[in-house]
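Here it is: the structure, laid out below.
Yeah, one chain of the complex is gone here, protein chain that is, but the others are all in their spots.
Our next item is chain A:
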Amino acid sequence: MAEIQLVELTVNGERRDLAIEPRRTLVDVLRHDLGLTGTHVGCEHGICGACTVLVDGAPVRACLVFAAQVEDADIRTVESLSAPDGSLSDLQQEFSAHHGLQCGFCTPGFLMLAEGFLAERPDATKEEIREVVASNLCRCTGYQTIVEAVDTCAARRREGTCA
């Protein structure tokens, strides 16, 4: 039997205790051990970005990280974006308004990517946003509407006219 390790994670502000194999990836822990299925898996080899979550505020590919590696970090998933009553954040609302999602499978990854990026670079230009959006794959939208959603959200935050 594979060895089991005790791991304590902080996910969306909550402390979670796990007994898992050391080889267990963060994305599998989030999805299958903690039931936070909003984070998706598109490739398991670090290319698609569907598994993007925030680790200490920075976007990270959860398929490339073992859960045991992020014990002391603050982890945020897509489930943290909307309010407890289900109302959507400004960024989520812009995705909907711009039709920045079709099947919605890539969407949690793009949301967390953008959330992390805008926190770091609130003044980002549209070109810079496009460059960052280029880190993840979407097979449905052709990207334009994702870029527009993130850009509009950034502009509104700067103007203080968030939805």
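Keep this in mind: a contact is a pair of C-beta atoms (placed from the backbone, for glycine too) under 8 Å apart; a residue touches a chain by one contact, two chains touch by 3 or more; residues count from 1.
FYI, contacts and distances are computed from a predicted model.
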| item | value |
| --- | --- |
| Undisplayed chain, where the name is taken from the UniProt record, one of "Alpha/beta hydrolase", "Stage II sporulation protein M", "Biotin-dependent carboxyltransferase family protein" or "Carbon-monoxide dehydrogenase large subunit" | "Carbon-monoxide dehydrogenase large subunit" |
| Residue, one of A:L9, A:L26, A:V60 or A:V133, that touches the chain absent here | A:V133 |
| Candidate in contact with the missing chain, chosen from A:L36, A:L54, A:A68 or A:L118 | A:L36 |
| Hidden-chain contact residue, picked from the options A:L26, A:L101 or A:C153 | A:L101 |
| For chain A, residues in touch with the removed chain | 1-2, 21, 23-24, 28, 31-32, 35-45, 47-48, 50, 77-79, 81-82, 86, 88, 92, 95-97, 99, 101-108, 111, 130-131, 133-147 |
